[in-house]
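Input: a single structure, listed below in structure tokens.
Excluded from the complex is one protein chain; the other protein chains are retained at their positions.
Chain nomenclature is as follows: A, B and C, assigned in order of appearance, with residue numbering initiated at 1 for each chain independently.
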């Protein structure tokens, strides 16, 4: 927490969540890492009542909807705490991609959709996924998409090929991006979001994609999906037809800052381990690792970078709270690449300080190292965010730069 | 300014100072750079009434003492504006080293000292300097010092060799650090601060040190000084005898953050020039420099770094305002090395974007490049601040690291 | 190969090995990655005759000993080729740690040791391991060691705790470092190397250490080992008693450059994949990823770094060939940290250019990313090599810096 941004409510929840993590999460972490992830999910569901008791269930969701009603600025500070363990967000029902799907359904779901899909999500009774990225098209250019949804007799018939559908394995439904209006003038108005139950015929998880040496399963997985003549009622359209791109933008903005907030937590965890190691590892009679200046440099640079990333993220959250996501577009791009790079560097240094131990699975560092290499890629690679930020800045200087030929 | 930190008073002064800079500073800058600095000082004195009229004269000094009464957080934001030109701080009487000397005299000056030295400083009628660093001793280890002040018949007799006494040329007096209590047990209680009028016999400016190709003069200079049997009344002792180190710490903390605040202003100026160039420079028929992704990367990375440095600096200012300098010691070390590195990198990129023009004196960039290379050195080199920060962090993990053998 | 360093013999072998890799290695690589490693080892043994037929079996070993008789400079260039696949060194019997053990036995093995241990190693009939590092002591300080070997009735009785014994799983014997002469004046003369068959009672592989998410097995493993009253004949002493440290230095020098040579191969593989992706991945209608300048920057910087690392490594090999390992001590330290960092950066960029595909196991990049994070740690972390290099340089300027208090 940052003093000037710590509301009484946040302080209360922070304390309760901290206690929860000390008693329920950290002591089980090493064990959970050795278990099949499906079983971990079951255990985490068993902690649900304790998690609700903290008052922090569904932290960023309005109290009227059954959430904790935190502002983004408050949630950002709580997220840093949750981010310290890869299991904590799931325990509080604010994990990706469900958190984003919940937002979409809250904003755009009609009553029937809310009842059938949103309510069980908010209760943590089901999980969902989001199928947008396609292997054949660069993810950094979201308007190019091969999946189509054609209207036929009150239904959409969907065909396509998706991948990186996080947590599809075990999900109850997917929100699928598909071209419904290929004839629309603007490429930004061709796609729609459609809710597809996972058991719909023709909807096939081809595989959980092996990533960094692991296939993953359950919530901790990323699926490749084939849709072949998948038929869902037109009533499953989420938001306006042709509004998929707009909704995706709405969804990705908060999604990005949610990631950034979580990364600060990972950074703090790695930083803590690095300092602990430096302070206790003996390198010669009576001499500790942390007395070495090269180690000190890693610690100091990490501290500075983490603090810098934290303030950038929290001020962005504040701006979104006050002026909305669109007003903070440049800030969101900034934090996405800045924080992801800090994350990679801090985790890397923490490993280095641990020496051989750092590459083993005897600490959590190697998990972060592998798992979060994708931070600089998902939700837009560094390069896309840098280019986007610079283009917006240069527009203020009268230069209009197109993203690339063709649009 | 940062919305959440912008008080009504700050907004008012910011606006007034902005107008002042647009009308009095920027239009004269190129001309001033071609003039002997003594003449520039005279012109700036001529602007004093206009500067006072903005209400921002002596910005961080209490209103009761004739200042604008800004908090450090407010002053930080105003400093970013002043920092854009190397002449602006002088116009508002908040230049180093006078700003620091004013603080010292406000805190520790007795009535006679205040009348004789502080009042004319606050009025901008005289300038002062600060003589601490010695060529023979590493500046990063302030307790080692060769200058001595021996009491003899109501006077101190001072002998020593100093350098990097900023703005000594033309100053009315110097605050000199000298060992008065060599027998004190703690090396931190051996030195005292003594006020020495520049015209005291034996006090000699050996030379203005040539720095980055220029000897400098007047306010824009750094002197090497010899003190040979310099005699001043014991009444010129500032603060307690043996308290020099403590006072220096008090002085350097705010001094460091003042520099950081100013650097953000330099960064913004360089960033602005870089964007302007990128947006307008044609590299091929109908194609501007800013359309190149490598240029965009430089712009985006600079924007992120400047924002990061700004938030770090402003939150440090806030902490000092609320909890005092000592509570913010780690934050001050952090911003000192973080902001200085951002400064160097942003100015360097701005030069690169300007191509050959960037190394000429046709823009202000080459001045910043030369002048502020020392930012990573003065008031403690990067390495000292990193080591200091890490040691303090590791102390929290139970590791007590001494600075070096011998103390 | 580098023209000026390409001997006719090297050219011939390079060509033959290249053909072997195209026909036997690359086509099987993806399949092997999905197999248990023990089975891969069996398949590789099946390729042995074809490997021998290239003439490159045991590349750096003298022809008289059944090797290809390459100089280190020649082997360095061949290693770049072998390094492109993690399976190729094993196919040619020049994998770590056997290559180093072979060198030790060649230099210091008595006839009985050569017959029993060296001959089958050279034939690829058995594998071996090397047990030096201990979890309780910092690896960067090899003179601190807890393992002891006490003479008792013609035998050594060994007790200790080792880890990171690469490829212990399935090895026939281990070379174990143990303190035999604790009373020796110099800490550098206390340890000895002793050959211990893996089936000796009391020698226990506690576990294959899980590293970067995988436990490993067979050659692709790193064991934790307990030695409890392990008894071997004193005839198993390798080299002189108390000479363990000296032998380790002899072994590690070539070991380090062998790694560096292999890394250049990994870099080239990653670079090739990066360029291929950049040249073919469409990011917009008719526009390829490689047309983006930020991608071009990654390619150009990688090319420069790889070439730089290659020349550093080859010139070091040449110096060792001509003047011996000791003469090249500074060069070896230099390439160890320089090349390891280039490796990490090039692989990281290749992943970034691949986007989401880069973190999957659909390319080999994620394997290199995980597997070679330890390159900056094993055989001395970056920090140890930098400090060692600087100390040697500064000694030339009259400054004698000890490694740390106590020795």
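One rule holds for everything that comes next: a contact is a pair of C-beta atoms (placed from the backbone, for glycine too) under 8 Å apart; a residue touches a chain by one contact, two chains touch by 3 or more.
Please read all numbers here as calculations on a predicted model, not as lab measurements.
Could you tell me which shown chains are touched by the chain that is not displayed?
For the complete complex, the undisplayed chain touches A, B, C.
Out of B:48, B:373 or B:392, which is the one that touches the chain we can't see?
Residue touching the chain left out of view: B:373.
Taking the entire complex into account, which one of C:53, C:112, C:206 or C:393 touches the absent chain?
C:393
Tell me which stretches of subunit A touch the chain missing from the display.
These residues touch the chain not displayed: 292-294, 296-297.
Suppose we count only contacts with the excluded chain; which residues of subunit C make the list?
2-4, 275-276, 278-280, 288, 290-291, 293, 295-297, 299-301, 303-304, 307-309, 311-312, 315, 318-319, 322, 330-331, 333-334, 337-338, 383, 385-387, 389-391, 393-394, 396-399, 401
May I ask you to list the residues on subunit B that touch the chain which is not drawn?
These residues of subunit B touch the chain that is not shown: 133, 135, 138-141, 144, 163-164, 209-214, 281-287, 289, 292, 294-295, 351-352, 355-362, 366-367, 369-370, 373-374, 376-378, 381-383, 386-387, 403-407.
Operating definition for what follows: only the chains that are shown with their structure count from here on.
Draw the chains as points, connect those that touch, then say whether the picture is a line, ring, star, complete or other.
If you draw each chain as a dot and join those that touch, every dot ends up joined to every other.
Among all chains, which one's averaged Cα position is nearest the averaged Cα position of every protein chain shown?
Central chain: A.
What is the distance in Å between the mean C-alpha positions of subunit A and subunit C?
Once rounded, the distance between the two centres reads 38 Å.
Counting only Cα atoms for the centres, state how far subunit B is from subunit C in Å.
52
Which positions in subunit A are in touch with at least two other chains?
295, 383, 386-387 - these are the residues of subunit A that touch more than one other chain.
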